[in-house]
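The complex appears here without one of its protein chains, the remainder shown in place.
Each chain carries a letter (A and B) given by its place in the written order, and its residues are counted from 1.
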Amino acid sequence: MWEFVNFYLIPGLVLGCIYALGALGITLTFGILRFANFAHGEVMMLGTYLALTMVWLFGLHPLLAALPAMALTALLMLGLDRAFFRPFRSAPTIISVIASFGLMLMIRSAVQVIWGTQPRPILPGVQRPQAWLDGAILLAPKHVWILLATLAIMAAIHLLLTRTRIGKAMRAVADSPELARLTGIPVETVIRATWVVAAATAVAAGVMLAIDTQVETMMGFKMLLPMFAAAILGGIGRPFGAVAGGLVIGVAEELSAYPWLGTAPLLNPAYKSGIAFAIMVAMLVWRPSGLFRGRVL
Amino acid sequence: MDQFYGYGIYAISLLTVGGMYAILTLGLNLQWGFAGLFNAGIAGFFAVGAYVTAILTKPEAPEHLGGYGLPMAPAIAVAMLVAAAIAWAIGRICIRLRSDYLAIATIGIAEILRLILKNETWATNGPRGISSIPRAFEYLPDPWDKLAFMALVLVTVLVIYLALEKAWRSPWGRVMTAIRDSEDAARAAGKDVESFRLQAFVLGSALMALGGAYYGQYTKYFGPDSSDPASVTFLVWVMLIAGGSANNRGAVLGAFLLWTIWSGTQIVTGWLPREISLFGVAIPDVPVRAAYLRIFLIGLVLQVVLQRYSKGILPETRPAVLGRRITRGPEPGRQG
Partner (left out) sequence: MSVLRLQDIDAGYGDSPILRGVSLHVDPGEVVVVIGPNGAGKSTALKAVFGLLNITAGKVLLEDREITNTPPERVVRQGVCYVPQTGNVFVSLTVQENLEMGAYVRRDDWRPRLKEIYEMFPDLAEKRNQPAGSLSGGQRQMVAMGKALMLDPRILLLDEPTAGLSPRYRGEIFQTVKRINAAGVPILMVEQNARQALAIADRAYVLVDGQNRHEGTGAQLLADPEVARMFLGAKG
């Protein structure tokens, strides 16, 4: 029982938190800019490398280094939007998808040129799990950080979207860009705010993933499928749907390796990332609007 | 004399691999140029073609499935059918939704296929891949084997090109582009939009498998990392968009042109020293970095073409459709 919790459920929740943060940006850009941004994973990866560089240069703790990295990546994202997405605002959205596809490879190869392809740890050493509840629950400190930081970021995003003018305007544009324009909401400003939020949450997700595992140039691409699956599962344009979707997929991936029948893992762990794909395909067949009645574009 | 021989071999290899890319690009043109469908998983269909053909034609090997001893042609046909079946399944689910979903799903299917190829060691030899793949005409003496194989690839390109041109001008092709340009109008005219799109998607994916089948034969080795998205999916997209989407000649031209540039820059990166010093800072692993820089540059080419020359080198042209002349390809400004 505790083995199940410690080795399957908790890692699933930790992974789910990372997916959730990543999917948040996907669902916001999909909902507001109306295209599937394939470069999102690479933005996450780039931001993580920036955080890694801060750790190297200033000896910061990775969680602290994440903050300037988030800001830098957000700025960079605004530049990328201007250069590669803004020219296609009034074009069919599929052109933006192609542009994001190109940007995905540009960012990745740029990182590979600058930082090389060697995987690197962002948190030195190995953390021993600590015992909680009389030793029933084993939890490494870094996992506690990840869970708490995710909760804090979620709360901040919730406040942003429901309490601030720009947050409400983001929801309004996601709802109907045409009406937003007629209402006088400056859609370009809203788009910029969306990129800032998407980039910042992506970097947060990337740094947490790096703390949990390591920094490598394929980390963004590997996250892409689970993040899209989480966004679709929760319903496009539904931030909290994306969070729920991320948690479901993270937990499902870890639980798929539990020996439910007999002693062997139910599913070969090598196929873990197939879970996200399977869930996504099932949603597209059964209910493309997602669990929380998002938009079917 | 030796030098000329070397140039000749290089030219043959350019034309052979360029021809394979032309097959892939024509397949993508069928999907994107004709039907406006986004396929981000070209590498997956490509790999299916290579693996299935290799397994069916190779003599029995202890490391992986094999020993079926099928002749080349039926093996390739089976490979194309397998790719078509995968495309049909994914298309059935996603084609009724907006193109973004198909894009996500195809990138997903390519990843899943890669996982399978990597992990089902009993069938695919896992990460080590399949080697000594039989190649058509390899029993001929050098250089006739290479020439004959090149001719096979180029004839295939020609046949596909002629077939697609015929399809393009047929009522089928007209319906296809009418759907691409105005789905609602085509639906109102009573066309089964989903079915037409599915046909284009399935046929295009089968062509991609054909390209993969040839590629596996040509290199005589195929592994799960032979088809990483950078070098296949992405290059094919750039080839089509730069050459001119919805124009079969543009697709072929783009494939040969981009492949020549791509392979030329590969030679250049091979000449680079292992380490250079820039402003007093030593930069190690120069050739590796330069290889990634190439991918970066090809990405940049895509962006520039998309923004400045969205019609490509040879833009779409077609006779009157729906009563008026349309000379636009799938480009910014079109309602999609």
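What we mean here is this: a contact is a pair of C-beta atoms (placed from the backbone, for glycine too) under 8 Å apart; a residue touches a chain by one contact, two chains touch by 3 or more.
Just so it is clear, the structure is predicted and the values come from calculations on it, not from any experiment.
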| item | value |
| --- | --- |
| Among shown chains, those touching the left-out chain | A |
| Which of A:G59, A:G184 or A:G262 contacts the chain that the document leaves out | A:G184 |
| Residues from chain A at the interface with the omitted partner, ascending | 165, 168-169, 171-172, 174-176, 178-187 |
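FYI, only the chains that are shown with their structure count from here on.
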| item | value |
| --- | --- |
| Chain B residues touching chain A - in the complex, by the definition given at the top | 36, 38, 40, 90, 93-94, 97-101, 103-105, 107-109, 111-112, 115, 118-119, 229-230, 234, 237-238, 241, 285, 288-289, 292-296, 298-300, 302-303, 306-307, 310, 330-336 |
| Footprint of chain B on chain A - complex, ascending | 30, 35-36, 38, 83-84, 87-88, 90-95, 97-99, 101-103, 105-106, 108-110, 112-113, 116-117, 221, 224-225, 228, 232, 268, 270-271, 273-274, 277, 280-281, 284-285, 288, 296-297 |
